[in-house]
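Of the protein chains in this complex, one is absent; all others appear in place.
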Amino acid sequence: MHDRQMLLRSFATARSTSERLCKPLCTEDYVPQPHTDVSPPRWHLAHTTWFFEEFVLKAFAPGYQPFHPQYAFLFNSYYNLVGERTLRHERGGMTRPTVAQVYEYRHSIDARVTALLESCSDATQHELAPILEVGLNHEQQHQELLLADIKSILHQAPLFPAYAEGEAPAADAPPDTWAKFGGGVTRIGHEQGGFAFDNESPAHDVLLQPFKLAHGLVSNAQYLEFMLQGGYRRPELWLSDGWDVAQAQRWDSPLYWHMQNGQRTQFTLYGLRAMDPHAPVTHVSYYEADAYARWAGKRLPTEFEWEHAARQQGGDAAGLPALHPHAHGMHGSVWQWTSSSYAPYPGFRVCQGPLGEYNGKFMVNQQVLRGGSVASAPDHLRVTYRNFWHADKRWQFSGIRLAEDA
Amino acid sequence: MHDRQMLLRSFATARSTSERLCKPLCTEDYVPQPHTDVSPPRWHLAHTTWFFEEFVLKAFAPGYQPFHPQYAFLFNSYYNLVGERTLRHERGGMTRPTVAQVYEYRHSIDARVTALLESCSDATQHELAPILEVGLNHEQQHQELLLADIKSILHQAPLFPAYAEGEAPAADAPPDTWAKFGGGVTRIGHEQGGFAFDNESPAHDVLLQPFKLAHGLVSNAQYLEFMLQGGYRRPELWLSDGWDVAQAQRWDSPLYWHMQNGQRTQFTLYGLRAMDPHAPVTHVSYYEADAYARWAGKRLPTEFEWEHAARQQGGDAAGLPALHPHAHGMHGSVWQWTSSSYAPYPGFRVCQGPLGEYNGKFMVNQQVLRGGSVASAPDHLRVTYRNFWHADKRWQFSGIRLAEDA
Amino acid sequence: MHDRQMLLRSFATARSTSERLCKPLCTEDYVPQPHTDVSPPRWHLAHTTWFFEEFVLKAFAPGYQPFHPQYAFLFNSYYNLVGERTLRHERGGMTRPTVAQVYEYRHSIDARVTALLESCSDATQHELAPILEVGLNHEQQHQELLLADIKSILHQAPLFPAYAEGEAPAADAPPDTWAKFGGGVTRIGHEQGGFAFDNESPAHDVLLQPFKLAHGLVSNAQYLEFMLQGGYRRPELWLSDGWDVAQAQRWDSPLYWHMQNGQRTQFTLYGLRAMDPHAPVTHVSYYEADAYARWAGKRLPTEFEWEHAARQQGGDAAGLPALHPHAHGMHGSVWQWTSSSYAPYPGFRVCQGPLGEYNGKFMVNQQVLRGGSVASAPDHLRVTYRNFWHADKRWQFSGIRLAEDA
Partner (left out) sequence: MHDRQMLLRSFATARSTSERLCKPLCTEDYVPQPHTDVSPPRWHLAHTTWFFEEFVLKAFAPGYQPFHPQYAFLFNSYYNLVGERTLRHERGGMTRPTVAQVYEYRHSIDARVTALLESCSDATQHELAPILEVGLNHEQQHQELLLADIKSILHQAPLFPAYAEGEAPAADAPPDTWAKFGGGVTRIGHEQGGFAFDNESPAHDVLLQPFKLAHGLVSNAQYLEFMLQGGYRRPELWLSDGWDVAQAQRWDSPLYWHMQNGQRTQFTLYGLRAMDPHAPVTHVSYYEADAYARWAGKRLPTEFEWEHAARQQGGDAAGLPALHPHAHGMHGSVWQWTSSSYAPYPGFRVCQGPLGEYNGKFMVNQQVLRGGSVASAPDHLRVTYRNFWHADKRWQFSGIRLAEDA
């Protein structure tokens, strides 16, 4: 990817994609922060821009002056080493800079990064390329968050506005077949070649027991059966922490499910829709995924089982349908909770400097999710990609694939 | 006011004033709710409109259909009897209807109310007039809230945007003279003639002891002296509840005061400005007003002393300068905390029906403020007007006038 | 009371009464603090003792050394001026000094105070007497709190242990007659003669409108009728703050009411008992008292109406039965919420020094209660006595007397 033209193209694509995702929004939608996990779209657009200003322009553009003296403070996120920053839960209160000013900020930075890229020496380009690559992957991650956050924001309005026109085609019932895998030592993690985040390395060997993995994701209809059989009222199905959360927050269905005039509906990016029975269940927490699996007499896969299976399958969609989520298309694809807590791979070293804050500091109290979702950029994901959330989070596009011992 | 043309003019004026107050806002400013007490400007504009739709059009316009089936739910406030409503603390999450749609709603209702007023029978007009009057006074109350809420919203953004161009002229030092009043039985509350809220009635006799009232409001410089002498660190000056709040929220100055490069500044509707030493201190809670008075060896007036003094003075500004706030002009005028808790006058009866929810239900745990502020509509206030807030509130334009026993 | 022998007798009586009240407790009962308002009996016994150590012995006993160097820190309450103190909500965590050590502390201080009183000069006695008087009245106040706190502590154990043997005799139905009072100027507050707290002064004139006061207190049966008619589900009956508290805490009856096998029971100092329909309702908040009054088409009296009526009646129990609570005997007597918020009387001055912290600092956000309760020392109360609690408190023996305009 380090070819100059390719860099320019990748940069332009990633940057314009974020803006394209925000096209359906009205100005008001850019502002709120319904809960602490959600960031206002205004903030996503500015923060990803700040990344390029801070780590590219400030470092490489001769004589660069900040676009605005306070933006670094406003749009820094968790980079404690780079200076003060606004608290995460206060992002929704700010109305300035306005949306138009944020776009102006984006376009100014884009122009300057492009100019820098076009004019810099080969040596500079060589140094710059890996940082740009992090920045682009970082922006793709925020694109995924952006969709989940937009959904959450639109859901606040009892008018249930739609983000997208039209509607997804009805899903087919998932297959009820299973793929079988022998145990043994398998290679896990990112080897050389292509971009990967630091948490995907070092590649290393892991010893697996024989296991099976469901070809299909758990569907809404299957999950509803769990609900109808008292899934949310039976403590013996739940992890203790999960039971406490479910009681405190009065969970009795996945997030975004509603009853309207006796019919089950789901709030989707297309607005409020009748629940599609065959589509993968989504917006479930790890606790719900785990309780469902226990109820079904199965378990969730480890992240190593998942990666091993994905590698085995290669590109052969017939062999293991739906392991990669895009087999399902836009409507139903979801991240898949694994039973693995998010931890460093053996030999993991945090990079030096502010970019090193990136991943390691989150390696506790979270569960790994594998796969990808409707909201993921297709070229962003890999078989080694590790997503991670706290076990109680539900506003992401997260679902369930079952496993069992073979 | 019940003359038809006058009604139409009053309606047009009140309605356009709310919109004029929002002129300086950008769309983003209409959305957030920085804390529970604040309502988004979007909501004020829609809620005041809903009042006319609910109590005028729905009741009097033949065959009236709601503008939107869900607006009554979204923009009802505390009228528990009129149906379900959104919770107060959730007003800031909603981005729809958009600002443009809210204006459309306003204009549609305005047109229909105007048409109704122009065409209805005299009998209907007679019935409608007092409701309209409540609606207009209600709207004027929201105009006052609107300014305080806008100030709070703009203050969230560390960029300190200005609401208004220019700047207030520097204030003169307040006089340090006192007006003296003999005690005795005095008449308190609204007698017939002109509009008044239900909480201003019934008029009744109150027995006062002789007292004195300061001609001037406490200034920023005077309040600063209290601060410099340890006012915020001396528990013996404070009410117990006030001390707890001040500690928990780490108060050490009025709201909106900042230190910038060693200089004291205040966030104002004109942006961040050097503190004007002679302007009345504002954005203080009852607890701070009470602590200041104790420190100064004085006390706060009762609401009856205040009203008695205001009546005595009549329109004679020389006799008692600054008792009516508008003597100070736009910059410095503030509501004045009284030591009276908000309670019903003897013989007070709540009106029947939803309009009766208006005032009585707040008559506990609040302190009465008298006077008016920079944010008050001049023709909205009267000598009997009772404003009221919880003792810890500071986002309103509230200040201090001292009293003492004579 | 300033006669030396009388002082000694009063001291001995007050001190032994506190210990007598704790007789039925087992050691464990002295420790917990079920909620912030409740203090452990251990703490009451030690704190009242600390008062005499701090203000009598330390000030008057030549060469006095503290009983223990840390007790002043541990058992000081809200006297911010006297030094550091433990936070109110942490009183329940401490297990040392033990109960036995606290009694040792009491007896040591008692002996020294007695010795001082017996041996001091007349001049010292003269100076000491008013402080001792405050201390004794302070101890009597804590005796009242002690009973309410013990009830709260015993109620924590699902075993519903009884504090006292036996059971109160069934109450008679309250009379449904009313006493009528003309309006006019009346004298309120404590004049010379006998002890009174600072908040009962200065005596002053108040102007009353004609009013009526119920001879009887509202009974359990009457209150149950309010409940059965949806009292806890009708927002229009409630103050807004009260409705919020009632919803948040899921109130649907007075505190300590239970349903057991379909029968209504009350937790009492005699254990769990069938509800006595004619006994005065107790353990209701101001919000409930106010809602009940509104439902009944009446109102609560002001504290001035109450005091005026109590003075009128003199000692004539036939004239106004049950206005003084002891007419009801141990079982049913309750404090009576008034519609008056707790505020200083005109001309009120806080005493200088730490004893001045006593009352003035609580004069906001509380409602005055008048009368007295089963838990009050009979000789402790007067017609001018002002009790006060926040409007949401229910663990005290608080009930309802209705009033209305005449």
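A few notes on this one:
Here the chain labels run A, B and C in written order, and each chain numbers its own residues starting at 1.
Keep in mind that, in the parts below, a residue touches a chain if its C-beta (ideal position, glycine included) is under 8 Å from a C-beta of that chain, and two chains touch if they have at least 3 such contacts.
None of the values given here were measured: they were computed from a predicted structure.
Seen in the complete assembly, the chain not on display touches A, C. Remark: the omitted chain is touched by one listed residue; of A:Gln65, A:Gln192, A:Ser240 or A:Asn261 this is A:Ser240.
Screening C:Ser16, C:Thr36 or C:Gln70 against the full complex identifies C:Gln70 as the residue touching the chain left out. In the complete complex, the residue from C:Ser16, C:Thr36 or C:Thr95 that touches the missing chain is C:Thr95. In the full complex, chain A makes contact with the omitted chain through residues 78, 80-81, 185, 204-207, 209, 235-236, 238-243, 286-287, 290, 339-341, 343-344, 346-347, 356-357, 361-365, 367, 391, 405.
In the full complex, chain C touches the hidden chain at residues 26-32, 34, 42, 70, 73-74, 86, 90, 92-99, 153-154, 156-159, 161.
The rule is simple: only the chains that are shown with their structure count from here on.
Each chain's centre was taken as the mean of its CA atoms, and the one lying most distant from chain C is A. Chain A and chain B touch with mostly matching residues; of the residue numbers seen at this interface, over half occur in both copies. Rounded to whole angstrom units, the spacing between the C-alpha centres of chain A and chain C is 59. Rounded to whole angstrom, the centroid-to-centroid distance between chain B and chain C, based on C-alpha atoms, equals 37 Å. Between chain A and chain B the centroid-to-centroid distance comes to 46 Å (mean Cα coordinates, whole Å). Annotation for chain A: no residues touch two or more other chains.
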